[in-house]
Every structure is written in C-alpha cells, then in structure tokens.
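Removed: one protein chain of the complex. Kept in place: all other protein chains.
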Amino acid sequence: MNTETKAFEPKIAAFLCNWCSYAGADLAGVGRFQYPATIRTIRVPCSGRINPLYLLKAMANGADGVLVSGCHPGDCHYMSGNYVARRKFALIDSLLKHVGLEEGRVSFSWVSAAEGVRFAEVVKGVTERVTALGPNKGVFKVEDGGGTNE
Amino acid sequence: MEQNPYIPITMKLVKNMCETEDKLINTFTLAFLNKEDEENFKYMPGQFAELSAYGQGEAPFGIATSPTEPGIIKFSVAKVGCVSNALHLMEEGTMVGVRGPMGNYYPMEEFKGKNIVIIGGGFAFTTLRSMAVYMLDEKHRADYGDITVIYGARNPGLLLYKEELAEWAENPNINLVTTIDKPCDGWCQRVGFIPTITEQVAPSSVNTYAVVCGPPAMIKYTLPVLEKLGFPPERIYTSLEMRMKCGLGICGRCNIGPKYVCKDGPVFSMAQLKELPNEY
Amino acid sequence: MNSIIEDIRATARQLLTDGKVDVVIGYEKGSLPLSATPCFVRSPQDTDKLIWDETCENNLAAFSTLTQGKKAIIAKGCDSRALVVLLQENQLVRDDLYIIGVSCQGVINKKKIEAETGEILEASINPGKITVKGMECDKEFTFAELKDASCQTCRYPNPVLEDIHIGGLIEVAQQAAVFADVTEMENKTDAERQAYFKEQMSKCIRCYACRNACPLCYCKECFVDCNSPKWLTGGVDSAENLFFQAGRVLHLAGRCVECGACSRACPQDVDIRALNRKMSKDVFNMYHHESGISVEGSGALNEYSADDPEAFLVKE
C-alpha cells in the first residue's frame, strides 16, 4: 500500500443479526475466507431490531457505507423478525434513494450462518461499490463535524 | 476578549469518593490549578457552579465546601443524567471545567448575632454543609448564636459526610440531630421524618433563622411546623433547584415569575417566595 | 354550505346539552382572512362559533390524544383516517370519541394565494370561486387552483369512520391511486433529487410544527428530544434536518394518512409532503395497503407476508 496517495479506504458500518449473518461472518473468519477489513461490525439480536435511525446516524457520523444483513426469510430465530424487517428495509432503501443517496451506499442482504463464503463475497461487493462511490458526500453527513457519538 | 462567562476554568478532580451505600451519590473534590483561578473564584455558602464533564455537557451543582477550606471545592452529585453519570465514572486526576460561583448565597451578614437552625433532607445537604462549616470556623463562630442541625435521610447509608457528622456530634459548638425515616439496627439516634423530628426538637424561634433544603415534600411539611414554632416567613430561607443552562440570567429558562433562580436565587426567603407565582 | 354549518352547530348543541361529550373540537373563524382556527366548545351556547368551509385545514385528530374525557371531533375524510390509525394503535378509547363526519371538497392552501397576491387583506368565498384583495394585487381564483396538493390526490373525501354524518356524500371518481407527483420526482436523477431536498431542508428551522401538527406523531419522547443516545444535535444544518425529516417519515411509513397538515403547518414552506408521499406510494404498490381505512386493519409494517418484494437486496 503506497502511502503517498493513500487509496480511499471506505468505512462501512455493518449491522449483522446475531444468529445468522454474525455467525456467517464468524465462519468466514474461521474458514480464512479473505474479505476487506472495511466493515465495522455491530451485532444486533435480529434484523428486525434494526431501527432506521441507526443507518441515518451511521452516515451522519461519517460512515461511507452501511451493510445490513440478517437471516433468510423463513429461518429467523424469532420466526417473524426478518419478515417485519423486510418491509422496513424496502421502505428505507426506497426513501434513501428518493432523497438522492447514491445507489450502493446502503446495502441489505440475507446471509445464513452457513454461508461464510457468501458473506465474504457480499462484503467484497459492498466494499467495491462504496469505494467506487468515494467518500460519504454528505447527504446525511453533518458538515461541520457536529457528530454526537459519546 | 475580556471575561467570557461561558468559558469554564479547568480544575483537577483529586478525589472521587462514594458517599452513600446505594452508590448513587459521589463527592468530587476539585483542586484549583493556580492561585489566580482561586482568587477569581471567591464564593460564599449557598452558591453553586456549573460543572462541565467534557463530552457530555454541563450541569449546575451546589458547592459543598465552605470558603474557609482553601485550595479545593467539593460537589456531592447524585447519579441522574448524562453529566452526573460521566462525573461518577471519572478517574481521579481528570480535568473538569467549572463555571462560577453563581447565584446569591445565604445572608451570612443578616444571620450574624442570631441562632441558626439548619434543616436538611437527603442529598440536599451540600450548601447546608458549606454554611455549617463556614460558621464553625474559628474566625466566624463567635459571630453566630447556637447552631442546630437537623439532618435526615431514608436510612443511615444515605447520610452524606458521615465522618463530619460524627465530629459534629462531639463538637459543643453545634447541636446535631440526625434522623432516619424507619428504625434500623445499629442506629441509636432519632427515627422519624424531618417534620416530626423538628417538632420534637422544637428549636426556639426567638432571634433565630431557619434554613431548609430537601425534597419538595419535606419542605412542604416542614414549613407549617416552623410557622407553628413561631418562625416568620422572612426568617426561613431555602435553596431552590431549577433546570439551568447558562447560569447567568440570560437563557431564560429558570425563572419563577420575574426572578431567575440562577441569578436572583437559588437562595430565597419564604417571604420572597410567597410573592412569586407558585410555579417551581 | 351553511346548512352544513347549521347541522354541525345543532349536533354539537345536542351533544353538549345531553352531556354525551365534555367538549366538541371543531373550527371557528380565525383572526386572519381565509384561515379557520381550531376551537374547543364546552357549553351549548358557544356552539354558534363553529363554522365549516374550505379554510378548515388543521387535522383535529392531533388534539384527540391530548384532550381528556369524552370528546366530539369534527372529522374530514383524512381526519377520520387519522382517528382510525389512532384507534388501531390503541391511543384512543372508541367510546370516548364521537366523530362528527363531514365530507370535504378539499382545503385551500393559503401559500398559493400569497405567492401571487402578497399578504391577504380581504377575501370572500363563493361556490367554486375565491376573490382575494392582497397587498400586491387583487385576484380571483378558481377553487381548483387553490386546492391543497394533498386534497388534489385525495381518494377519501367521505369519512371512513363516523358516528353521525353531516351534509351529503361526495362522489369519488374511483380513479386508481395516482402518484403522479411522486413518479415525476422519481424520474429525476439522484443529483437533482439530492439538490432539491438539500435546498428544501436548508429552509427548515426545526420548530417541529410539522411533527406537532401531525396526529400520528404522539410519542412521549420523540427521537429528536432523546439525549441518550443523542441522535441529533441542536444544529439546523441541512443534512441534519434531512436526518430529522427522514427519521420522522420512516416512523410514519404505512401510517401516514396524507392529510397534508405537516406541509401546511410549516412556517418555512418546506416540502415535507414529498417524502411522505413517496412512502405512501411504496406502501400502496408493494403491499396494496392504505392506512386508516378500517379499525380492524393494522399498519402496513405491523403485518408481513411470505412473498413480500425484496428489490432492496444487494446485487451479488
């Protein structure tokens, strides 16, 4: 990695559901499946627990991309968690596109606990797309750095 | 830019001591970093200061030390909100910001030559301790008549400044009465709510001022007792708590009627409070 | 129109004299021309204040959760849908509520008038025509010109839930839900939309009139006021305003009844409605759901089905 023009390393907030995607990420690690170290994993009990404000907040504080991943519909540990999440994600994705957020900044996926390889693929894909888009250009990022993380 | 009242001075947290067994109240001892800060921080018992926990914000707390204790100031803070939580978790040696001294103070001049009855409840004993220590100081003790302190809490573990209370119990210059709400083993002083204990102690109101601080309910039931004992409203003082932000009488939120509690208070006499609207 | 006013007053007088309700929440003449203002009538003789015309723009359902005791509310189509959503979400007790339903032709958007005539000095409403004397100029408008954007796409002028109906019903040309304004916005490029919403949000002064005027924004502690975690700073930076508006709109997704009270309440003319309309279109197209139609129903996001669309999934 040459240090003069430091290549843009996106910072991606990844909300992974504890029972599937987090386990999938774990499996990818155990299985030595390489994927870019650009994601900052946040474990949530279920994709249904994800509050749209988490995504907006991540971008307001400067995250360049957001990945949300949960169990495949049907095998949610809490039965209906990802069904409820599915409608929410559809509306979040549609609204974010509507307010002009570039395509690919926020990505949603279903990754099961057994899909370590696929998890690595998903992260690679998301990282490429976000790197192509470049740094967070501020649709939600508060300009004067007025973040509110404790 | 001359004196900017929004910029805190930086002080060092030298001691972060837990006061109560329920670990909800800690006493912070802050030391001045230089003489000049201390010179500019001339205060009197009853005043408060805005304590800054950088990263969380600012909050107003009564100053618990007396001006007769040089080099440091103490605050006893209950763990309630963001700022107080951050303060509780602070390690000793951390730098904090202090703005003040703010507000008015107990009329120590007016108290001269009079007897004083201090009635405190729960953790509202900070500024009362400041006044008691101020009066007990040998430079001032002669100015005042006899001092009675009635201090109570729900149980012994919740009393603040326990060592000091033990000293005061032996000190002839001060008549200390401590009480707890319900009897509990190992406790040999009085038992009962402050209003009933005040009635039992029945301090004479002749040539005497009363200073009452504590939860609103305690004040509400202690006042009639004091009136029965003959204390006129102008000789009963209290210190009020209000939501505050600037502490300078500008940001407009801590008013009771035309008076701003941060600048025209927090110390008010009952006579003054009677003229103000009942909105606090 | 005044026969409706007479009936409303008579009903209100009857309700109050019988003691069936403690208060009738309706509209009375406002202090500015062409503006009605909400009024709370508690004694039968005050019922003559009540009026009804195209200037009754506030959604009175916003007061239903705040007013104690038994209350009668004058409800337009959208107001009644808001009451239905509140009932679905157990915010109101049905028998505390007496709904006086009135079919609504649509309300006037005063900002459209003031954009042309300047501040309104005097105005008079005659069937279908509004003559206005303004600071800049005088003008005569047809009602259709001034109808609020929400009312132009309204498909529920007749209340969906009521205890009594005043006046006739309005025949709704059963046209399918039309979201032309949303599609027009969707056809713009990302950059154009981003610029449009950035410019709109730069006007927002965070006075929260939109949130407080909305009948479905009733949280005890709104995420805006929460300080642990602290979602928003106190700033009025356009990105943060968008965070607030998007956050609120996502909380209303599948619940918003498109009454337009938020856009009308905004002192800064921020186009708040554009975001809510997008959500309504998606909810309608994806889940064939319209909010607040029947008390037995529930919000779009309270239900799910196995074959919900998944267009949002990342392309692999």
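Letters are used for the chains, namely A, B and C, taken in the order the chains are written, and counting of residues starts over at 1 for each.
Everything that follows uses one rule, which is that a contact is a pair of C-beta atoms (placed from the backbone, for glycine too) under 8 Å apart; a residue touches a chain by one contact, two chains touch by 3 or more.
Please note the rule applied: contacts and distances are computed from a predicted model.
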UniProt lists the protein of the undisplayed chain, choosing from "Urea ABC transporter permease subunit UrtC", "Sarcosine oxidase subunit alpha", "4Fe-4S dicluster domain-containing protein" or "Putative flavin oxidoreductase, subunit FlxB", as "Putative flavin oxidoreductase, subunit FlxB"
Sole touch to the unshown chain from B:94, B:189 or B:272: residue B:94
Among C:209, C:283, C:301 or C:314, contact with the omitted chain is made only by C:209
Given B:26, B:47, B:66 or B:84, the correct residue touching the omitted chain is B:84
Contact residues on chain C toward the hidden chain run 30-32, 35-40, 42, 58, 62-63, 67, 111, 115, 118-119, 121, 135, 199, 203, 205-209, 211-213, 225, 233-237, 264-269
Residues on chain B facing the left-out chain by the touch rule are 1-8, 10, 52, 54-59, 80-81, 84, 91, 93-95, 97, 216, 241-243, 245-246, 248-258, 263, 277, 279-280
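Basically, only the chains that are shown with their structure count from here on.
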The chain whose mean C-alpha position lies nearest the overall protein Cα centroid is chain C
Chain B to chain C, mean C-alpha position gap in Å, rounds to 51
Chain-centre distance (mean CA atoms) for chain A and chain C, in whole Å, is 35
Chain A residues touching 2+ other chains are 150
Residue positions on chain A within touch of chain C in the complex are 52-53, 56-57, 60, 67, 73-74, 80, 83-84, 86-103, 107-110, 118, 121-122, 125-126, 138-144, 146-148, 150
The answer for chain C against chain A in the complex is residues 185-186, 190-198, 223, 229-233, 235, 237, 239-240, 242-243, 246-247, 249-250, 253-254, 275, 278-279, 282-283, 286-287, 300-301, 304-306, 308-316
